[in-house]
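A single protein chain has been omitted; all remaining protein chains appear in their positions.
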Amino acid sequence: MFLIECPWCGPRSQTEFHCHGEAHIARPKYPDAVSDAEWADYVFNRSNTKGVIYERWVHNHGCRRWFNVARDTVSDRILAVYRVGGKRPEVTP
Amino acid sequence: MSQKFRLAEGGRIDRTRPVAFRFDGATLYGYAGDTLASALLANGVHLVGRSFKYHRPRGILSAGAEEPNALVQLREGARTEPNMRAPQVELFNGLVAESQNRWPSLRFDVWAVNGLFSRFLPAGFYYKTFMWPASRWMTYEKVIRNAAGLGKGPAEPDPDRYEHRNVWCDVLVAGGGPAGLMAALAAARSGARVIVADEQAEMGGSLLSDTTEIGGSPAADWVAAVFDELHATADVTVLPRTTVAGYYDHNYLTLLERVTDHLGAEPDGKTPRQRFWKVRAKQVVLATGAIERPLCFRDNDRPGVMLAGAVRNYVNRYAVLPGRRAVVFTNNDSAYGAAIDLARAGAAVKVVDLRREPAGDLIDAAESAGIEIMDGCAVTGVKGGKQVTGVTVRRLDEAGDEVAGGSRSMGCDLVAMSGGWNPTVHLFSQSRGKLRFDDGLAAFVPDRSFAAERSAGSCNGAMTLSACLKQGAEAGRSAASDAGFKAKAGSAAPKVDEPETGATRSVWVVPSGKPLGRGGKHFIDFQNDVTAADVHLAHREGYVSIEHLKRYTTTGMGTDQGKTSNVNALAIMAQLQGASVPEVGTTTFRPPYTPVGFGAIAGRNTAEFMDPARVTAMHDWHVEHGAVLEDVGQWKRPWYYPRDGELMRDAVNREVLAARNSVGVLDASTLGKIDIQGPDAARFLNMIYTNAWLKLPVGSCRYGLMLHEDGMVFDDGVTTRLGKNRFLMTTTTGGAANVLTWLEEWLQTEWPKMKVFCTSVTEQWATVAVCGPYARHVVGSLTEYDKLGPRDFEFMTMREMDVAGIPARVFRISFTGELAFEINVPRRYGAALWEAVWEAGQKYGITPYGTEAMHVLRAEKGFIIVGQDTDGTVTPMDLGMDWMVAKTKGDFIGRRSFAREDTARDDRKQLVGLFTEDPHQVLVEGAQLVEAVKPAPPMRMVGHVTSSYYSPNVGRSIALAMLIRGRARMGQTLFAPRLDGGAPLEVTVTDPMFYDRGGVRARG
Amino acid sequence: MVEKKKTGKAAPKPKKAKAGPAAKPETAAAAPPVAPAAKPTAAAPGVAAASPLDGRPGTGIDTAVMVEHPHAGKINLRGDPADQAFLDAVRDAAGAAPPTDANTVATAGRNEILWLGPDEWLVVTPEGEQGAMETALGAALAGQHVSVVDTTDARTTIRMHGAHARDVLVKGCPLDLHPRAFGPGQCAQTIIAKADVLIHQRDDAPTYDIYVLCSFARYLWDWLVDAAREFS
Partner (left out) sequence: MPGYSAFTLVRNALSYHENWQRAWRSPEPRPEYDILVIGGGGHGLATAYYLAREHGINNVAVLEKGWIGGGNTGRNTTIVRSNYLWDESAAIYEHSLKLWEGLSQELNFNVMFSQRGVMNLAHNLHDWRELNRRVHAIRLNGIDSEILNARQVKEEAPILNVSRDSRYPIIGASMQRRGGTARHDAVAWGYARGADARGVDIIQNCEVTGFVIDNGKVAGVETTRGRIKAGRIGVVVAGHSSVLAEMAGFRMPVESNPLQALVSDPIKPVLDCVVMSSAVHVYVSQSDRGEFVIGAGSDAHVSYSQRGSFDIIEGIMGALCELVPMVSRMKLMRQWGGIVDVTPDRSPIIGKTPVEGLFINCAWGTGGFKSTPGSGHAFAATLAAGEPNDMAGPFTLDRFRTGFLIDEAGAAAVAH
């Protein structure tokens, strides 16, 4: 049961949040211009990293804001919390 | 009140409060302050249970959580509980306990034949047999199942209450022994929010059974003083009878507090039986003590063979003498304490010490107490069945592998053994801390912490009281300081005088002079009947990984989770492999520390609180008018409103007919509603929906389909333009929350620059849908009729007006294909509006209709329900909704996926209508369609029925189906095979719109 | 079950709807759409306003008293707190600027502004004043990218006070409600049992306002009453 530091509300229990998977997956700007394989990469493929993952959480029972989390998927330690649009922070697990 | 083995004085029991209890039908007595185990021992009862596999007679091994043997069925009826550890059951008046896993009685257990055949039942025997004939396995299995299991589950629902409590604290201390109390004190004095929990009835831990002094007075006085100070300190919570059960990620811990279990009296209906604490701790101090290891010698499982520390506990804390003639068998100094205390209490005591020439204060003390010490010797066998009657003792060779010299028999009724101590590292390991093997202790101790946690006291390998106090004080101080508090002076550990102690000699399997497995058993895991020979067998067969060993032999898989067995098992495996213990490693410690009731974890979130039942403003009316309710997600919606004695089918037909021929009224409040505004709102909808939104006039409504990026439909609804930059979106009832999340996801993560705000207004509005040819009359009589004319108030538009004196938003939209007005009013007026419509409709025969009639009505029109007619594999084109997919507006979510091979192919399933050959036959929803019926499956399926009803308006049954190349099959005959063995039903493919194809009625 | 309601696929090809009277294109984006100048929110006299918890029995104990306050005005406000014009406009209309500190409440006379998120607030007014407040905010914020939505009826408020109020709440709320962490003037959106709530602590009694969606109100009320039983 993680303790997640909502960038807006502060530390709250995991029960108030929902994880929405990998962050920083940009939607192709011109979907028609990409191949089926590239489109599938965007829609379906995920890095699923063992180690540091950058993922999106939403504080859905709180302020309803989405934000990004850098977490070590082995230790489940949260290494950084940052806002959407923020740069992927360099972290060490 | 015989209590033959009760000492005349001492102990922490209350001799003024005798307590009567029953064990296996016999009435016995103990005192307040006893546990079931101490009271049984006071009465000379050693035989308490039967083991899992061999049904060997078993007694009480320990005085605590580690108990593998003395498991009883506690209480009767609805409150009965299996597998309760007798040493942890506090005695109360009227307590009823039964022994388990025996038939017909504990003394004469028929299943004990398993013991006779035990030679044929080594570890894993079932993997090797019961295979032939294959058909017999289910029979064998029944027998195996009946022989296994321990106690019995209750047959009735649990009558008790369970509460939860969420708390946050600066420092949580697990364990209230000297280390834990000292830590709590140090942390409390810094001003931190502190919780200290101990699973026992009293704080004090081992001090409750110890005879040492702290700071010059009895340890118990020190405990009392600390307890008082903690109690008096603000924001310090002291929790006795509370087990720290689980240590989860990010310092989240669960605690089980037994609030009334010890009282015996039935709970008063408001006090919880147990309270489950969910704690977020900034810092944790683990002070959980140590658990004594049994020695592994032949027939070490006989009742009367106990852990030495436990014996000490029974003597000192409970004033019980577990035996009058005791043999203390040890490999370390600690058991001398037990020997001395036993002797002082009047028992005849002999010590068998595996070590040669042990020396030190305790040995001296024992000798001066007149206790005979046989050094370099071992108990090599135990006599007696249902209780120990004697032991054989032999000298061991230098290495400890073989007996050397003759054997000496001694009569005794108690064997107190000590194989050393294992720090209780369970919680530490659960927190992902790394262990280290300490050769001196021959045990695993905490090494590197992972969480914000520190261990103190004997769980940290400190085996002297002074070290425990010192570590406790330091841990409390540093925990508080790491939580941001300054330590106050005066929290140093008090002084204690202690004997010097010597080293331990590890002999993992005590030889008996015979090969292992012959003539007696060396038990490791008492509960699961795992012996040293089983470990050898596992090794021989290649199950050498400690994890394989565990699973093959089931060591450590019982209710005690191997608290007394795991280290012995892995040490033996290490020896067999010629490896060191740390090389072999441990199995994984998992929560909980001791078993936790499911009811306690559920708390009060069961029965009606299991899941909220959401209701609309008109709910009470529906109930009063006899509505049968349907669960739609969390919502309770009227399904149909049967009149007296009416069957569902008749009620639904009546409702459906009324909605087409006169007027019907539906509570449509549950639909999701989202207010969307901002300069980019229309552009945003253009991306979210498949069709075009930029040019929708203000005041107009439009139907929309939403797709996921894979191109599949996931929600739909009507959206109305309230203003240039403002829309009101409706969603499906079940999809409301998901859709809002979906919109926010895109806005916040993909298009943060778009200026759009979304606000849920689902609950702001109560919605009354009035539908049918007289809808205008009914609504008109509540507002200005003239304003409702087909020209003044066009189909697919919205108006604000007062209805029945209530400010309302009225939509001319229709899910039934009938003339309809959907009136939205602030929720508080929902009931009033409904009543007003009801009154006004009386003269037109207004009929409330439920979700079933609504489904029929919309199916007559071929309108889909997302989630029923679609699953996650349906595109708009599959639904025949190509017209919903804008070709020119550019990109929208999901569009790119249409260009893929699969979505572009022409043999996809498409939405069609079906007519059964017999117009009265209603297809089962979910029925599959085939082109040709074969005498037996398999048959190739070409589609399935998604919706199916009897339609009184069409005058026959109708169905919707998803069918491969469906639109090209109009008029084709297909078959729907039945589950009940009846002949497959013949169906004809038709257009999915069965009524008013021109759409005249809705516009009228 | 995904159950839905929809209309309007009647015409195979979407034909252009002719603009009706209310369909005139808006001229100023700023004007509160559709809404007339002073938004009527109350029904004619004699129309009964019902609350979700009407007549529901309470805890019956004075250490955890529960009372429903269903009809206080509640305006959901969105806007950019970095924009001084936005803050000023709200202050003009509501008497106080929306608080920019997370989880706090600004009070101005009988109005309260509760922080919901970094760009979202709940403006709570006395009963019946929500229409005027919506209009005032709309006027003051004209021309800005904001959202002002009357959600008065979406939620009801359970006011709970007494010595055991906190003990009742922590049975189901994962928040740290200890006085050291959460005190008067603070608010938070969180969970109680299985309902989403907005909690506002009003004083040290402690008194809490618990805002909950109306459809969940009975569930939550009954759950709280049951939770309070221990203290009766």
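Chains here go by letter, A, B and C, matching the order in which they are written, and residues are numbered from 1 within each.
In this text, a contact is a pair of C-beta atoms (placed from the backbone, for glycine too) under 8 Å apart; a residue touches a chain by one contact, two chains touch by 3 or more.
The structure presented is a predicted model; accordingly, all values stated were derived computationally and were not measured.
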Subject >> Which residue of B:Ala201, B:Leu263, B:Ala365 or B:Ala602 touches the chain not shown here >> reply: B:Ala602
Original post:
From the list B:His944, B:Arg965 or B:Arg1003, which touches the chain that is not on show?
Top reply: B:His944
**OP:** Using the definition of touch stated at the top, determine which of B:Ala927, B:Leu974 or B:Ala1002 touches the missing chain.
**Re:** B:Ala927
**OP:** Would you indicate which residue among B:Pro104, B:Gly370 or B:Gly542 is in contact with the undisplayed chain?
**Re:** B:Gly542
Subject >> Where the missing chain touches chain B, by residue >> reply: 52, 79-83, 119-120, 122, 125-132, 134, 137-138, 141, 144-146, 148-158, 246, 248-249, 252, 254, 515, 517-518, 533, 537, 540-545, 547-548, 551-552, 554, 557-559, 561, 588, 590-592, 595-599, 601-603, 605-611, 613, 630-632, 710-712, 867-868, 871-873, 897, 900-903, 924-928, 930, 936-939, 941, 944, 977, 979
Subject >> Hidden partner chain, residues of chain A it touches >> reply: 1-2, 14-15, 18-21, 36-37, 39-41, 43-50, 53, 55, 71, 73-76
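Quick note on the criterion: only the chains that are shown with their structure count from here on.
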Original post:
If you average the CA atoms of chain A and of chain C, how far apart do the two points sit, in angstrom?
Top reply: 30
Original post:
So how far apart, in whole Å, are chain B and chain C when each is placed at the average of its C-alpha atoms?
Top reply: 34
Subject >> Residues of chain B touching at least two other chains >> reply: 166, 280
Subject >> Multi-chain contact residues (two or more partners), chain A >> reply: 13, 64-65
**OP:** Please give the residue numbers of chain B that touch chain A in the complex, ascending.
**Re:** 166, 248-252, 280, 432, 450, 709-710, 741, 744-745, 748-750, 752, 891, 895-897, 899-901
Subject >> Partner chain B, residues of chain C touching it in the complex >> reply: 1-14, 17-26, 29, 31-34, 40-44, 46-52, 70-71, 76, 78, 145-147, 149-155, 167, 170-176, 178, 180-181, 193-195, 213-216, 218-220, 222-223, 226-227, 229-230, 232
Original post:
Tell me, which parts of chain A touch chain C in their complex?
Top reply: 8-10, 12-13, 15-16, 61-65
